[in-house]
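Below is one structure, written out as structure tokens; comments come after it.
Only one protein chain is missing; all other protein chains are in place.
And then subunit A:
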Amino acid sequence: MSSEITRSNDSNRARYSARNLWTGLLFGLGVVAFIDETVFHQLLHWHHFYDKSTSNMGLVSDGIFHAFSWFATIASSFMFADLRRRNAVWLTRWWSGVLLGGGGFQLYDGIIQHKLMRLHQIRYNVDIYPYDWVWNISAVIMIIIGIVLLVRAQKDSQSPLGEAS
């Protein structure tokens, strides 16, 4: 009985394989942006709402990403509920998406927005280099784990015993 259900989940999740990844990507991006806003802006007050060196491109990029991430967090939660409703959740692929989306956004934020567009720095009145390194390396680690998970999910789906996982 349980193996039958697993098998049916296999066929469903194969059909919704791309959506599992997308749902994770959007959720990861949204959650990282949300943590950025709540932890670094509101709780620690490390990030500034605006800093004098902010370029116009930086403001536009921040506006678009802020709006997009807000939407992405909520929409991807509903998409996940939809996958569950269809019995098509593929957690490995979803997690890989979460890490790729979260890591990708953090790297974009850390390099393009903080450094090139000078939107704001991670923290002020401190030696910024260790902060930048920790920020960007953690982003790269998230991306690497995301890729590993993606490859593993791919292998799972190809191996004949994949349904056991």
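Basically, contacts are C-beta pairs under 8 Å (C-beta built on N, C-alpha and C of every residue); 3 or more make two chains touch, one makes a residue touch a chain; residues count from 1.
We take it that contacts and distances are computed from a predicted model.
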Quick one: the chain not pictured, UniProt calls it what, "Homoserine O-succinyltransferase", "Membrane protein", "Bifunctional diguanylate cyclase/phosphodiesterase" or "ATP-binding cassette domain-containing protein"? "Membrane protein"
Touch with the omitted chain, as defined above, among A:75, A:91 or A:128: A:75
Mind listing the subunit A residues that contact the chain we can't see here? 4-5, 7-9, 12, 49-50, 59-60, 62-64, 66-68, 70-71, 74-75, 77-78, 81-82, 85-87
